[in-house]
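The block underneath contains the structure these notes are about, expressed in structure tokens.
The other protein chains are all here in position, but one chain of the complex has been omitted.
Right after this comes chain A.
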Amino acid sequence: MAARSLFRTMLREAAQVDQYNFRNYAIRRVREDFRRNAALSGSEAATALQEGKDALEVLRRQRIVGQLYPAAQSVMDAEASRAFEDAAESVIDPVGGAGR
């Protein structure tokens, strides 16, 4: 189904956006729009689909521009990777680790 595949492509594109705030915004808005437009049919659905395709082009271009000029990593991303490392370590060493 065209809408479903567009949704997946857009989400994948959004997840690759470099800048923390733009990435999270894109993911949130893609989800919201597809949820809201899920019930549409006929010409309304076709219009929404075309809008989605245009938005994908913008998203793709701006994802590339963002990667060409990378900004300093947000503390929020640093936080997330830290939390991920902590979680990973606790999986490896469920007791907590003497060194920490």
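Here is the rule we use: a contact is a pair of C-beta atoms (placed from the backbone, for glycine too) under 8 Å apart; a residue touches a chain by one contact, two chains touch by 3 or more; residues count from 1.
Criterion: contacts and distances are computed from a predicted model.
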Original post:
Absent chain per UniProt: "cysteine desulfurase", "S-adenosyl-L-methionine-dependent methyltransferase", "G-protein coupled receptors family 1 profile domain-containing protein" or "AP-3 complex subunit delta"?
Top reply: "cysteine desulfurase"
Subject >> Of A:2, A:38 or A:58, the one touching the omitted chain in the full complex >> reply: A:58
**OP:** Name every residue on chain A in touch with the hidden partner chain.
**Re:** 20-22, 24-25, 29, 32, 58-59, 61-62, 65-66, 71-79, 82
